[in-house]
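What follows is a structure written as structure tokens; I'll ask about it next.
A single protein chain has been omitted from the complex, and every remaining protein chain is retained in its original position.
So, chain A:
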Amino acid sequence: MTAAVSPAGALAAPARRLGRLQREGRAAYLFLAPALLFFCVFLILPFLFAIVLAFSDWGGFDLGTLKWAGTANFGDVLSFDGTFVKPILVNTLLFAFGSVFLATFGSVLVAYCIDRLAFQGFWRVLYFLPVVATVVAIGNVWKMMYQPAGLINGVLNKLGVNSIGFLSDASYALPSVTVVQAWASIGGAVLILTAGLKAIPEMYYEAAEVDGASTWHMFWSITLPLLRPALLFVLITQFIGGLQSFALIIVMTGDGGPVNATNVAAFEMYQRAFKYGAWGTASAMAMVLFVIILAITLLQLWVARRRGEETS
């Protein structure tokens, strides 16, 4: 109550503002309308449908024949006599963990080295090439290189090593596709990590150098800790990607073979649904994988946050 305002003015200003806000609100929802409509039809509706399907028994076509099945689908999927838990879910985790481990290790090393070279842009584009290529190109080229008469066995033979059936031998098939997945995802990780490296202030290194720290020591106690946010992002996104990707496996092995050796959860879901029409079972598989992805993501975030609090 410091300034005397005329009653009319005091009322008119908020009213005008309210009118403007309402107009802005209407405009905002018009701007958002296409996106919101889309999300209703292609996100919320299918998401709810996915949940319903996972708990029901349905032969397809007529929705009137959809029957509630309780948790029967999940029982089928998770039973230990089946193939879903072992080997398929185990394969999925090995594929995702393996490729993320290789890609992260490789990309930290490469990003750190590129940061010390000339022509950094050139190197980054080089490592990024696989990200631009279609999975059909990547899968087929590697399938070709893995053949008995392919490039890799050619090199092995030159070194006096016998040919390996990379994709035909059940014990080599999963590691072989895992390597390709890692190879294809290094480029994206290198880009993000390079940005992270550039954000580390130069003076930390200068100070460490004055104190006589070795390159290795500097990497361990300056680079790595300060790179952690970028590293965490890379880990989480690649892990989520690895757990659900199966395009590479379709292209390279056709059916997840030999005998399920490269079959992963999302691929099994795809086959159950579109090859056999087992919508309920397939949807239950999708739901299980979704919950696993969600749990692992939250766990990673939680661990990162706790560590962050301890160090700061």
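Going forward, a residue touches a chain if its C-beta (ideal position, glycine included) is under 8 Å from a C-beta of that chain, and two chains touch if they have at least 3 such contacts; residues count from 1.
We take it that contacts and distances are computed from a predicted model.
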Problem set entry | Listed names "Carbohydrate ABC transporter permease", "Sulfur carrier protein", "YeeE/YedE family protein" or "Acetyl-CoA synthase subunit gamma", matching UniProt entry of the absent chain | "Carbohydrate ABC transporter permease"
Exercise. Touching the left-out chain: which of A:147, A:168 or A:300?
Worked result: A:147
Exercise. Residues on chain A that touch the omitted chain in the whole complex?
Worked result: 21, 24-25, 27-29, 31-32, 34-36, 38-39, 41-43, 45-47, 49-50, 53, 60, 62-63, 106, 109-110, 112-118, 123-130, 132-138, 140-142, 144-145, 147-151, 153-155, 157, 183, 186-188, 191-192, 195-196, 202, 205, 209, 215, 218, 229-230, 233-234, 240, 244, 246-247, 250-251, 254, 266, 269-270, 273-274, 279, 282-283, 286-287, 289-290, 293-294, 297
